[in-house]
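Here the complex is missing a single protein chain, while all its other protein chains stay put.
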Amino acid sequence: MTGTSFVLRLSCPDRVGVVAAVTSYLAGRGANILEAHHFLDPVAGRSMLRLVFAPGRPGFDRAAFEAEFGESMRPFGMEWTLRDLASRVRVVVAVSRQSHCLMSLLHRWSAGTLPIDVAAVVSNHEDQRRLAEWHGLPFHHLPIEGGRKEAQEQQMLALFRDYGGELLVLARYMQILTPAACRELEERAINIHHSFLPGFKGARPYHQAYQRGVKLIGATAHYVTDDLDEGPIIEQAVERVDHSFTPEQLTTIGNEIESVVLNRAVQWHAESRVFRFGNRTVVLR
Amino acid sequence: MTGTSFVLRLSCPDRVGVVAAVTSYLAGRGANILEAHHFLDPVAGRSMLRLVFAPGRPGFDRAAFEAEFGESMRPFGMEWTLRDLASRVRVVVAVSRQSHCLMSLLHRWSAGTLPIDVAAVVSNHEDQRRLAEWHGLPFHHLPIEGGRKEAQEQQMLALFRDYGGELLVLARYMQILTPAACRELEERAINIHHSFLPGFKGARPYHQAYQRGVKLIGATAHYVTDDLDEGPIIEQAVERVDHSFTPEQLTTIGNEIESVVLNRAVQWHAESRVFRFGNRTVVLR
Amino acid sequence: MTGTSFVLRLSCPDRVGVVAAVTSYLAGRGANILEAHHFLDPVAGRSMLRLVFAPGRPGFDRAAFEAEFGESMRPFGMEWTLRDLASRVRVVVAVSRQSHCLMSLLHRWSAGTLPIDVAAVVSNHEDQRRLAEWHGLPFHHLPIEGGRKEAQEQQMLALFRDYGGELLVLARYMQILTPAACRELEERAINIHHSFLPGFKGARPYHQAYQRGVKLIGATAHYVTDDLDEGPIIEQAVERVDHSFTPEQLTTIGNEIESVVLNRAVQWHAESRVFRFGNRTVVLR
Partner (left out) sequence: MTGTSFVLRLSCPDRVGVVAAVTSYLAGRGANILEAHHFLDPVAGRSMLRLVFAPGRPGFDRAAFEAEFGESMRPFGMEWTLRDLASRVRVVVAVSRQSHCLMSLLHRWSAGTLPIDVAAVVSNHEDQRRLAEWHGLPFHHLPIEGGRKEAQEQQMLALFRDYGGELLVLARYMQILTPAACRELEERAINIHHSFLPGFKGARPYHQAYQRGVKLIGATAHYVTDDLDEGPIIEQAVERVDHSFTPEQLTTIGNEIESVVLNRAVQWHAESRVFRFGNRTVVLR
């Protein structure tokens, strides 16, 4: 028994009896449900279910549970994951030159208020070494030399694997991943885009926002896909601005929003709350 | 069969197997769960469960279901309600002289976007007769004569019963109900208070807000209890203001917030989303 | 003397002494400044100034003031307007079939909390006649017959002129004005777009928002230009939504935002707070 409660996250094609089958299975083993949230998406025709339960008996055997549960639920065609809430999602953070998202993420991590375990920081620049090392984290400088982006990306992916990474957080990494990397990291890489998507895709969104004269600016955290800025949105937020804000001041306000939004997306992912289908997400809170 | 889906809302002391018992009962009768949300409150030690399901077979017999389900669940000590989503909660609205909350509620009702059926409007003033009657609603003027508040309140409660009222919405009614009325209407009367409680209890909250120089003003919808302004909060919202707003302008902004907040609380109540215990609520969305 | 205070709104190329010249002119005539807000836009290189003042002497002669002030300020190349705050901007409202924006605008107007004077409602449909007439307003049904949009638009513009219209409010009018009409109504027509621009331009934005899975939806009020959905933004707001909202529910939430945003834009325009240059606005609050 490695912890006191578990989160079971599953989805399957809609069918009568899914919730009953799963909850009866748990009740039959004495497990107590602490939280349950089920949503049937009418477009996808899929049931999504998130359950937090406390195992009912000392000596809960996770491996046995997984084998048996998998067997029992075979008829439903479920995709499912089980996570011990006492464990933490292993994260590698990729950054470029800016510190705000990294700093905020590491602060929340070191305060113990994000259920993640940061393993390392990687970057194409040296700027954030000092911050990473101050937090006792290994920092890997992976410069893009002579435009050889793919080679550098391979190094990053190798490091991610070596560290046992479960989630790659692009905390303003500013490099576009290749389609191959996007596939390898499917639903395991979260990016923060510094605009309220779908407005202001592409580069320099705060300057775009200034040009367009918008009255609110925002940020969007999404899973990385090879369709840039079209990845499934996990979280967004905005803040009010006005004509008197320069692009630099918009950037300062925006940086605050980015940090908050990225932290929320990482937290919800790590708490097994996010279901992705197509370019949408369901976040069961 | 009176509709295509039902909402089952229940709470009971925490115990292993509650969710399994309820969902297995439904699955056994072929019902398909569309939404499910369960929350175990650690303070109250109670499970709260809201289920939306589609009956699996034509000719669903609601009375039989209620009798049988009640019997099956007896060991759990459940409090539960079943509502056909095609039916609408029968509402009586009480107002005083101001129109904004009434107008907004009636607009949403007539647009069909609130699952309520407004039966009548009552008021201690004549001002809103024209608006009520324009919407084809009976309007009852129940003046408070010679300070005889209790007699007038009894008239209002009698009307509420006569109309088969399920929910009394105090849309800026501005009169304090007696403890006896509060008990009779327990969890069946929603009030809108024109401040962000617990700030600015009591009279003239926008003037209080002006005096205090707050930078946000708000509104709070809550169940009516005999502890004034301490009723269980269902919903709250705020809007940004600044020093340049006069009390009158704060009132105008505040009126907009009140309308939105009251409509949300009424909607969530009517959708069987709100659980009350003590002076708190759980709103399962 | 037609009122107790005036708002002077002016802009001119940046030059030393603009504010001093204007405020000294006023002080020299005994006028007391109640509010002043000046902004120098660094891109446009223009000064924008909004002043509220109380004339210092009984028998303030507005015509004389206008003649004299215009003469004095000639060297600055100013564009300026003077408005008696006791007067109200004359508004014609254009609607299509939906009521929410019209209802909210007329409610605020009849409550006296918008400094406008609604003269008439025009529509290409009959639906809102009852609401307009309940408020004692003339309603003009201008159907688009046999696709003859231009003829119908000419009728609408003729009515606007006949009513002495100063501002045309497109409160979900749903028809695109011709470039000629846009030019005639430059800075005198405000539209509400039912999305947070620049996201979701074009038709059915709430359905687009649903498809894209955004976590906030919004609305944008802007001056009408012949570059559709690219007009200068006056105000925007958003509200939080999630995966469980159907397109219909997004629409309901969105309608509330639209009403609030449109009212704010109309209010700020009517209070002479909005300066437009290019496709941006400065709103001096």
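We just call them A, B and C in the order they show up, numbering each chain from 1.
Simple rule for what comes next: a contact is a pair of C-beta atoms (placed from the backbone, for glycine too) under 8 Å apart; a residue touches a chain by one contact, two chains touch by 3 or more.
Quick caveat, the model's predicted, so the values are computed rather than measured.
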| query | Omitted chain: which shown chains does it touch? | reply | A, B, C
| message | For the chain not shown, which residue from A:R15, A:R29, A:H107 or A:R188 touches it across the whole complex? | response | A:H107
| note | Missing-chain contacts on subunit C, rising order, are 14-21, 23-24, 26-28, 30-40, 47, 49, 56, 240
| remark: It is residues of subunit B that touch the chain not shown, namely 39, 41-42, 196-200, 211-216, 218, 232-238, 242-244, 246, 279-283, 285
| request: Touching the hidden chain in the full complex, which residues of subunit A are there? Just list them. | output: 35, 99-100, 103, 107-108, 111, 113, 134, 244, 248, 252, 256, 260, 285
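Heads up, the rule we're going with is that only the chains that are shown with their structure count from here on.
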| field | Chain occupying the middle, per Cα centroid | value | B
| request: Look at both sides of the subunit A and subunit C contact and report whether the same residue positions are involved, with over half shared, or different ones. | output: same
| In terms of CA centroid distance, which chain is the most far removed from subunit C? | A
| task | Could you give the separation in Å between the centres of subunit A and subunit B, each centre being the mean of its C-alpha atoms? | result | 36
| Which integer distance in Å separates the CA centroid of subunit A from that of subunit C? | 42
| query | What positions in subunit A touch 2 or more of the other chains? | reply | 39
